[in-house]
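The complex appears here without one of its protein chains, the remainder shown in place.
Moving on, here comes subunit A:
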Amino acid sequence: MAKYLLLKHYRGAPVPAGFVPMDQWTPDEVSAHMQYMRDFADRLKESGEFVDAQALSPEGTFVRYDGAGRPPVTDGPFAETKDVIAGWMVIDVDGYDRALELAGELSAAPGKGGEPIHEWLELRPFMSEAPTVTE
């Protein structure tokens, strides 16, 4: 009934306390993390709340129109200060509380030492179609 976007950031979200970059985990810890994400998506598919999930490459380019007859201006790769989106998941749930619950669950994915990484996820509601009854 209400669609939400869960955004995972490579960079740009607040850094959780005790953050250890993934390349410093053990391979098993990385696998456990990935498996958690897959299981999470599978559960949502079963509950009928899954819409879409995609991972994005960290490589990206800012592009801007630069006037008639000129090639677009590009600005990339991303400077250190820019947000970098790692991927998204779209869910369709009964309401905000459920979306919050799921985002919290996803943020509990295991990291170093199998402990939850407490990663900050961005939760954004979709703009909806106009309901029939508004006046």
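In this text, a contact is a pair of C-beta atoms (placed from the backbone, for glycine too) under 8 Å apart; a residue touches a chain by one contact, two chains touch by 3 or more; residues count from 1.
The working rule: contacts and distances are computed from a predicted model.
K.L.:
Quick one: find the hidden chain's UniProt protein name among "RNA polymerase sigma factor (Sigma-70 family)", "Nitrite reductase small subunit NirD", "L-arabinose transport system permease protein AraP" or "peptidoglycan glycosyltransferase".
P.N.:
"RNA polymerase sigma factor (Sigma-70 family)"
K.L.:
Among A:D23, A:E46 or A:E59, which one is in touch with the chain left out?
P.N.:
A:E46
K.L.:
Of A:G18, A:P72 or A:P125, which sits in contact with the chain we cannot see?
P.N.:
A:P125
K.L.:
Considering the whole complex, not just the chains shown, which residues of subunit A touch the missing one?
P.N.:
Listed in rising order, the touching residues are 1, 3, 45-52, 92-94, 125, 127-135.
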